[in-house]
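Some chains omitted; the rest stay in position.
Here the chain labels run A and B in written order, and each chain numbers its own residues starting at 1.
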Amino acid sequence: MATLKSISALFVFLLLISCSSASHGKRIRDRRPCKRLVFYFHDILYNGKNAKNATAAIVAAPSWGNRTILAGQDHFGDVVVFDDPITLDNNLHSTHVGRAQGFYVYDRKEIFTSWLAFSFVFNSTDHKGSISFAGADPIMNKTRDISVIGGTGDFFMARGIATLMTDAFEGEVYFRLRVDIKLYECW
Amino acid sequence: MATLKSISALFVFLLLISCSSASHGKRIRDRRPCKRLVFYFHDILYNGKNAKNATAAIVAAPSWGNRTILAGQDHFGDVVVFDDPITLDNNLHSTHVGRAQGFYVYDRKEIFTSWLAFSFVFNSTDHKGSISFAGADPIMNKTRDISVIGGTGDFFMARGIATLMTDAFEGEVYFRLRVDIKLYECW
């Protein structure tokens, strides 16, 4: 019985360790995504002539800028609101599976850099719900990571990382981003 | 003793499972809120004549818009900054229990849709601290979910979902939102 008691004590001790480690911020967490999704979205910026096709518009600019041409100094200070179609491949004319909605800000004078906050909004048989993103986007890097800060519906309480890649860039009117979404918290 | 050893091995094994499942993104999580709060907030948009009462103002607009009248094309591109009173019921003249501060962007040309980022700021005997929100708000839906992306003070490290409902809408000047906050991570 002495042996049994000591085993009992050992297990209670191990359980306590287990519990406390599980609740501490420093615990080892699994860096394999619990969900992974890849999408493309397409941004056509309003330039005064393409009102019909445009999916984005400059809505604010620094005092040296205006709202139909991206400002000098690497567009520093331009704020762009967008409602861009999402596709599964890199073809603008493929089925739109959702909308990327939000805004970006060009935020550096020496190089193209932006700060983004937007949501992917889905309402199809495949996905219902939204995924929200925020973070710095150093556009000139081949890939860059932003944060998945929340989700709703099928993506309830999601957190993770999205890796952005500029898949195409045509002058100052059109760009296409590939978004590789890796969720590490799924509920 | 052989039996005891095998039991020991079994428990250590179970503990490891317990730990690893607890640290993996896919673990079953509890979808009952750990805290639930319902508030109303009231947005009075500046229209050039109501400076005294206005709690919100258009601060950016697309090139076809201005800052005293919401733009055509479903207000696409209008950016509104607000500092709105929060009440416990749907009466604007009830005690103000906090302020809803932040901004929203109208982000679609075909239908009213917005993207929101704001905080509820409390400094009363009931609540001290803040709750921050972000997400897409398809205004025309009866209810829509946005993400609780963080909190401070009484809402330290909070995460969750807020269900918005337009409780009243008067022309382009006043609207009232009911916000049903469900926190799923409480510290």
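One rule holds for everything that comes next: a residue touches a chain if its C-beta (ideal position, glycine included) is under 8 Å from a C-beta of that chain, and two chains touch if they have at least 3 such contacts.
Everything numeric here is computed off the predicted structure, so don't read it as measured data.
K.L.:
Tell me how many copies the full complex contains, given that 2 of them appear here.
P.N.:
3
Methods note: only the chains that are shown with their structure count from here on.
K.L.:
Can you check how far apart chain A and chain B are, centre to centre, with Cα atoms defining each centre and the answer in Å?
P.N.:
18
K.L.:
Which positions of chain B touch chain A when the two form their complex?
P.N.:
1, 4, 7-8, 11-12, 15, 18-20, 22-26, 29, 31, 59-63, 76-79, 105-109, 113, 115, 117, 134-136, 138, 145-149, 159-161, 184-185
K.L.:
Residue numbers of chain A touching chain B in their complex, please.
P.N.:
Interface residues on the chain A side: 3-4, 7, 10-11, 14-15, 18, 21-22, 27-30, 32-34, 46, 48, 57-60, 66-68, 79, 81-83, 99, 101-103, 117-119, 121, 129-130, 132, 134, 149-153, 156-157, 183-187.
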